[in-house]
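One protein chain is absent from this view; the other protein chains keep their places.
What follows is chain A.
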Amino acid sequence: MEVSAPLIKNILLLDSEGKRVAVKYFSDDWPNLASKLAFEKSVFTKTQRISARAEAEIGMFDGYVVVYKFISDLHFYVTGGDDENELILATVLQGFFDAVAILLSNVEKKTVLENLDLVLLCLDEIVDGGIILECDANVIAARVAMRGAEADVPLSEQTISQALATAKEHLARNWVL
């Protein structure tokens, strides 16, 4: 019998029409773009009419456990294998969701796209090759913002406000194309 650490198959951030905003796959279960898009479409269609705003919702889709949470025009999904501990998946989802909320002034598609670098870094800090790297939203946000990069203060001792300050600073730089 093989025992594995909890593995995250993918993290998806889709918009209110099911289009990709930012996605990250950690598994070879979907070998090409077509199969990835098919999975996203299937999950989106099956969840779009569900109100997953107050609490994270959950379902079994195509043999995977998917937890999801929506806010404004954004749909957050975390996928695990069919025998994964559902509560662990939910913790990862919450970590991602909250970290994005800490980093962005306003969680909606527009702001996410304007700060796509932060969201992509967020994904990078949450899971590494399927293994959960960190799921505490404050720590994730702080690492994304490189708070403490120069100081010797351990990250865990940082506060939300510090992280927020960095995020605001980032926003203030006003994205230029």
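Everything below uses one rule, namely that a contact is a pair of C-beta atoms (placed from the backbone, for glycine too) under 8 Å apart; a residue touches a chain by one contact, two chains touch by 3 or more; residues count from 1.
Everything that follows uses one rule, which is that contacts and distances are computed from a predicted model.
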Protein name as given in UniProt for the chain not displayed, "Trafficking protein particle complex subunit", "Serine/threonine-protein phosphatase 2A 55 kDa regulatory subunit B", "dolichyl-diphosphooligosaccharide--protein glycotransferase" or "Coatomer subunit gamma": "Coatomer subunit gamma"
Among A:23, A:71 or A:101, the residue in touch with the chain that has been omitted: A:23
Hidden partner chain, residues of chain A it touches: 1-6, 20, 22-23, 33, 36-37, 46, 50-51, 55-60, 67, 81-83, 85-91, 109-110, 113-114, 116-117, 120-121, 124, 128-129, 131-135, 143-144, 146, 148-150, 154-156, 170, 173, 175-177
